[in-house]
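This structure is in structure tokens; I'll ask about it shortly.
The other protein chains are all here in position, but one chain of the complex has been omitted.
And then chain A:
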């Protein structure tokens, strides 16, 4: 096995008492002494600092770069205003999902953030755009952190005045002690917050300055997962993959009218025929929320049945666990649309079928600053 990579915050994680685990080729903090539950609740009430340096950062440049990216991503990139960010998907020819990503329009270039596990594949995929005169530049020498939670604005603006004026999904550059931070007002927790790309040389100093504020605690991958699950956010490789269509993953919202059938820039991305006809007709199944009636968490892979006995499974849990803010188990599964909201289905756990309520996603209401 290849050696695990370490982020620029590795020493700081160790100093903070982090338990480190292998994750997508990196050695990352899964939790700190506060524990997953405490870290989760801290992020919901104050501010959590996440090291997300393992994620891929990519710059695309060239004439008509937005138009070019639309050949790979079914989002409205052309219509993305300068200083704004948008969520999108890389799709494949079969109509499945290769990865999800954030796309920022920074004026003379697009800035993308992609998943750690998919970064090599994504860059190879993006290199197709070189034929259209687009340069694909993996960002070297920059780390990425996320600051999330209701106190994130107060904490960050103390160090970087001006960020308080940003709205949800704004992107901008700010100076911090002579270095340039690329900041977006976004995140993966359902809380208000920021994602900050920092030159590697000052990453530890910047993170230390954030952690010096009482409201800020370091948060590991464990709480990152429970926070995003409560926020109903999908995770690549779990809630979506090459076998899952955007509609099945409940990500049809990321494909705007302009790219759909009859739109001004209809289709033109991999798998467009399958994806757009499914969206037009309405998908037979989609990602739904599940609330087990008891206390037992139902986790990824647990099969869901319509009745208490017999029958084929109607779906499988794609993400599941315990929601600390919800105070109970929560899960998501791709299930037939014909099952009504509020209906009871059954999760087969250790040979027993346990009742589970079909509920809307998210489980925890987001608090973005729009």
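Some notes on this structure:
Here, a residue touches a chain if its C-beta (ideal position, glycine included) is under 8 Å from a C-beta of that chain, and two chains touch if they have at least 3 such contacts; residues count from 1.
One rule holds for everything that comes next: contacts and distances are computed from a predicted model.
One chain of the assembly is not displayed; among "Transketolase", "Na+/H+ antiporter subunit D", "Glycine cleavage system H protein" or "PTS sugar transporter subunit IIB", its UniProt protein name is "Glycine cleavage system H protein". Summary of contacts with the chain left out: across A:16, A:57 or A:226, the touching residue is A:226.
Residue in contact with the omitted chain (choice from A:4, A:24, A:37 or A:172): A:37. Touching the chain that is not shown, out of A:271, A:297 or A:315: A:297 (per the contact rule at the top). Checked against the full complex, the one of A:322, A:346 or A:363 touching the unshown chain is A:322. Looking at chain A, the residues touching the absent chain are 30-31, 35-38, 40, 222, 226, 295-297, 299, 321-322, 324, 329, 350.
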